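Please find one structure pasted underneath; my questions will follow.
The other protein chains are all here in position, but one chain of the complex has been omitted.
We just call them A, B and C in the order they show up, numbering each chain from 1.
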Amino acid sequence: MAKSSKLWAQIKQAPVGGLTILFLFIVVALFAKFIAPHSPIDQDITHALSPPFFLEGGTWNYLLGTDELGRDILSRIIFGARISLVVGFIAVAISGSIGVWFGLISGYFGGKVDSVIMRLVDIQLSMPYILIALALIGALGPSLRNIIIVIGITSWVTYARVARGDVLGIKENEFVDLAKIAGCSTYRILVRHIFPGVVNSQIVLGTLMFGRVIIFEAALSFLGLGVQPPTPSWGTMLADGRQYLTYAWWLATFPGFAIMLVVLGTNLVGDWLRDMLDPKQRAAVRGKR
Amino acid sequence: MKGESILKVNNLKKYFSMGKEGIFSGKARMVKAVDGVDFSLYKGQTFGLVGESGCGKSTTGRCILKLYGITNGEILFQGKNIHSFEGKERMQYRREVQAVFQDPYGSLNPRMRIGEFIEEPMLVHGTFNSRDRKKRVAKLLGVVGLSSDHASRYPHEFSGGQRQRICIARALSLNPKLVILDEPVSALDVSIRAQILNLLMDLQEEFGLTYLFISHDLSVVEHISDFVAVMYLAKIVEMAPCDMIFKNPLHPYTNALLSAILVPDPELAQDAIILEGDAADPRGLEKGCRFRDRCFNATDECMEKEPELIEVEPNHKVACLRVAQKK
Amino acid sequence: MSANEKILEVRNLKTYFFTNVGVVKAVDGGTFHLKKGQALGIVGESGSGKSVTSLSILRLVPKPAGRIVEGEILYRGEDLVKKSQKEMREYRGNRLFMISQDPMTSLNPVFTIGNQIGEAIRKRQKLNGNDLKEKIIEMLKLVHIRASETRVHAYPHQFSGGMKQRAMISMALACQPEILIADEPTTALDVTIQAQILKLMMEVREQYQTSIILITHDLGVIARFCDYVLVMYAGKIVERADVKTLFKGNRHPYTRGLINSLPHLGKKQRRLETIKGQPPDLLNLTGGCPFEPRCDYSVERCSVEYPPVESAGKGHLLSCWRWREI
Partner (left out) sequence: MQRYLIKRSFQSLIVILGITVIVFMILHLTGDPTDLLLPPEAGPEERELLRHELGLDKPIYVQYLEYIKNICHGDFGQSFRYQTPAFSVVMGALPATIELTMAAMILSIVVALPIGIISAIRPRSYYDTLGMTFALLGQSIPVYWAGLMLILLFAVTLGWLPSTGRGGIKHLILPAVTLGMFSTAAIARFTRSSMIDVLDADYIRTARIKGLSEHIVVLKHAFKNASIPVLTMTSLQFGRMLSGAVITETIFSWPGVGRIAVQAIYNRDFPVVQTVVLVASVIFVGINFMVDIIYTYLDPRIKYT
C-alpha cells in the first residue's frame, strides 16, 4: 500500500515534455513515409536553398526550407529520425548487453577476472573514442551496420562500470550468501539474485545513453564517416549545411535542433527514471559518455 | 547431557590475505580471523558462540557454511570432512545445514516474492513437484506465524521481525539438521526480539534442530544456549555448559564481559570491571596470551606463554595460565 | 542557580515529516523538562521519535521534509523554535552539544582529529598554533586517549570505534555545554567498550554538572545511567517516571511489555514474555492510542481517542485509559 502510493507519487512527477518528445520522435521515425510532405531525396534545383516559411521568400510548401539541392529539410529531418532511432536502439542494446555481463562477472567474481576487465575498461576510457570509432569505420567501411557495431563495442564500458558497482553492493547482501547456502548454482545466483538488482540502473543508463549515441552517430556523420548520402541523417545534414552557414543558416540549424530536442527528451526521461527506479545512482554516469 | 555429535570443528584456522606487503615481495599480509578453534555441536542442542565484533565468531559460522574455504584444520559433519564433499554429497550438506543471518533487510532479495524465496531451496534441490512445494510454502509460513497469503507479496511490505520469520521459514524448508543462527535477533527491536527467540526455541523442540547461535549479546545467549563458548581475538578462551559459565565464569575476559552487561534493573548496583583499551590488533600477537594487554590479572608469564584451552573442571575449559595454576 | 532549576523545557513539541507519501508525525506532542545536572533517558524503539526529539532541540531536523510544526523549546526561558539558524549557532557548541549514534560516520574522514577538536575549542577560546595544540592534547587526555600527542595528527579511520566516541566526547568537553545530548552513544560499540564510554560520561556529568539527555533503545543503559526516563512510542511520550518507578512501578502496558520481554541474566525462563504484533506504521496512524493494536488491555475507546496525560504519583505521568487497572 505504502509502496504503490509512493510509485504513484513518482509517476505524477513524470516529465511530460520529455515523454512527449520521445513519443513524437518514435512515431515520426516509424511513420516517416506517411508524415513527410516530400520525398527526402528528390531534388528540385529550382527551389534550392529556399528559406523556411517565416522568412521572406519562404513558402508553406517547404516549411523549414530546402537545401542546396532543393530537397525539403523537414522531410529529410523526418526521415533522418529513422537512422537516429535505429542506431540508438540497436547500439544501446549491443553495448548494454555486452557491458552488463562484463560488469556482472567482474563484480561478482572479483580478483583476477575483475582486474583484467577493469584494465580493459581503463584502456577503453583512455583512448579518444571518437578517433578509434573513426579509424574503425574507416577500415570497415561506412555502412549503417558498421556504425552500429562500432558504437556498440566502443560504449560498453559505462554499462560495465555501473553494473559492476551495483554488483559489489548487491553482493554484500546476505541473500546472496543464503542462496549459496541453499545450494544455488553460480549461474542461478547471477541470473536470479544479482541480475534483477542491476536491471533498473541499466534501464536508466540505457535511456541516457540513447541520447549520447544519437549525438555520437551524428558526430560520425558530421565528420563524414557516418551514414552515406543520399540517405538523410541529421549529422550529414549538419555537415552539409555547414558550408552554407553564412547565407542559408537553416540548413544546419534545424537538424541540430532536432538532435538537441531528442537528447533533451532522453535526458529528462532518464533523470526521472533514475529518481524513480534507482535513487542511489547519481549523475555519476552522465559524464562518462 | 551430550548425546550424539552432529558437527565437529577441529583446530579450525581461517586467515584472510590483506594484499601483498609489496608489489615485488610475495609475502602476503595475513589477518588471522580464526586461529585454532575446536568445538562440537550435539544433536538437538544449542551451542552459543559469543564474543565482541571481530573476534572471529561469524567467520567460524561462515566456514561451517562453506562460504569460506579454510586455512587449516577440519570441519566434520556427521564424521565426514565437509570440504571434501563433491557433487551429491555437497548438495546433501547444503540440504542439511541452513542459516539465518543478522540483517533482516539484506537477507531477503527485494525482487523476489516471499513464496519464491521460501520455495527456492526446494526448487534447487528438486524436492517435491511444483504443487507440493507451494503447499509446503504455505505450511511453513504458518509454522513461523505468518499467513499463507503472504507468499505472493514482496519483502518491502514486511517489518524486520516478519522478515526474520520469513528467513526462518526458508531455512526450515529442506528439513535441515543444523541451523547456523548468526546474530538473528540483534537488528530487531526489543519488543520483537522476544517473539523471534521464542519462535526459535519452539521450532527447535518441534523439529529437533541443532543450533549454532552466534551473538555478541550475553543475555540472549544465556537464554537460548545449552553450551557456550566465549571467543576473544580468533580463539576460544572459555567453553562450558551454559549454567556453569554464567554462574562460575573463570576467564578474566568472561568475567569482564559478564560484568559489563547492563541489567535492566536500577536497584542492582553493579560494579563493572572496566577493561582498558580496545581489542588488540590480531596482527601484533606473536606470543603470549592474546588478552594480556587488557587483563587485570596478567603476569609476566602471560606475556611469554600462550595458554592452552584446558579442562579445569568437568566440561569446563579455560585458556588462562592463572586459572590453570589455581586449579 | 539551584540544583533543581529547569534548564530546558519542551512544551507540546510536534515535529512532522512531509514526504510525498504522506505526513509522518515523528514527534507528536512532546512535553518534558530537564533539570540542571540531571540525566534524562529517552527510551523507545526505532521510529518512536526519540532521535527526532533531540534533533528538534538542536534545530537540526533534516530539511526540507522535516519541520517543527508546533510547540516550544525553552532553553533558560528562550524559545529555540523561534531562533534563526544563525542565532542557533550561538547555542550549538556553546550550550548544547550532541554525540550521535554512529562514531564511525560522525567524524569527518578528511580532517585530523586534532583539527576537528580544535574547531570546537576555538568556538569558545581564540587559541592558535601551539596553544591550541596543547589544549587539544589536554582534551584528548581528559577522555583517556593514550599517546594523545601523536594522536592529534591522526585521521578518524586510524581510530577504533571506542576511540572515535571518546574523541566526540572530548569535543563535547571542549564546548563545555550545559546540555549534552547523547543519541545511542554506545549502540555501535562492543559491551566492554560500552562500559568504558558510559563510565566516561558519568565522569563528565559529575565533574561539570552537565545535564545529559541519553537516547537509547537499551533499557540496561537506562537503568545504569539515568535519573528520569521518558518512554516513547510512535511519536508519543507514553510514560515518564524516575528510573526506579519506571522499572518497578510502571503502569503503562507498553513499558511493562518492553521490560518483561528482556531475557534476565541468571533467571532462566523457558519462554520470554512478548509484545504481540508489529511496530506501527507511522503513515497510517488513527486518532487513537498507537499501541492499541498490540495491547493486551485495549478496549474500544483506545482505538478512537488518545488518552490524556495523567499523574500516577509524584513525577510519574502516563497516557493510558486503563492504567488504574494495570
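Assume contacts are C-beta pairs under 8 Å (C-beta built on N, C-alpha and C of every residue); 3 or more make two chains touch, one makes a residue touch a chain.
Just so you know, these numbers come straight off a predicted model, no measurement behind them.
From the options A:Ile45, A:Val191 or A:Met260, the residue with contact to the chain not on display is A:Met260.
Across C:Gln158, C:Gln209 or C:Thr286, the residue that sits in touch with the chain not pictured is C:Gln158.
The residue touching the chain not shown here, chosen from A:Leu136, A:Ile149 or A:Val199, is A:Leu136. Touch with the chain that is not drawn comes from one residue among A:Leu22, A:Ile77 or A:Ala219, which is A:Ala219. The hidden chain makes contact, of the residues A:Leu120, A:Ile149 or A:Ile203, with A:Leu120. Residues of chain A in contact with the chain left out of this view: 119-120, 122-123, 125-132, 134-136, 138-140, 211, 215, 218-219, 222-225, 235, 238, 241-242, 245-246, 249, 252-253, 256-257, 259-260, 263-264, 267-268, 271, 282-284, 286-289.
In the full complex, chain C makes contact with the omitted chain through residues 58, 60, 62, 64, 85, 88-94, 96-98, 100-102, 105-112, 116, 119-120, 123, 155, 157-158, 168, 171, 175.
Just so we're on the same page, only the chains that are shown with their structure count from here on.
Inter-chain contacts peak for the pair B-C.
Greatest Cα centroid separation from chain C: this falls to A. Computed from the mean C-alpha positions, the centre of chain B lies at a distance of 32 Å from the centre of chain C.
Rounded to whole angstrom units, the spacing between the C-alpha centres of chain A and chain B is 50.
Against chain B, the residues of chain C that register as touching in their complex are 45-46, 146, 160, 162-163, 190-196, 198-199, 217-224, 243-244, 247-248, 257-259, 261-266, 268-276, 278-279, 294. Every residue of chain B that touches chain C in the complex is listed here, in rising order: 52-53, 159, 161-162, 189-195, 197-198, 201, 216, 218-220, 222-223, 243, 246-247, 256-267, 270, 272, 274-275, 277-279. Per the touch definition, chain B reaches chain A in the complex via residues 62, 65-67, 90-91, 94-95, 97-99, 101-103, 106-112, 120-121, 124-125, 154, 156-157, 167, 170, 174.
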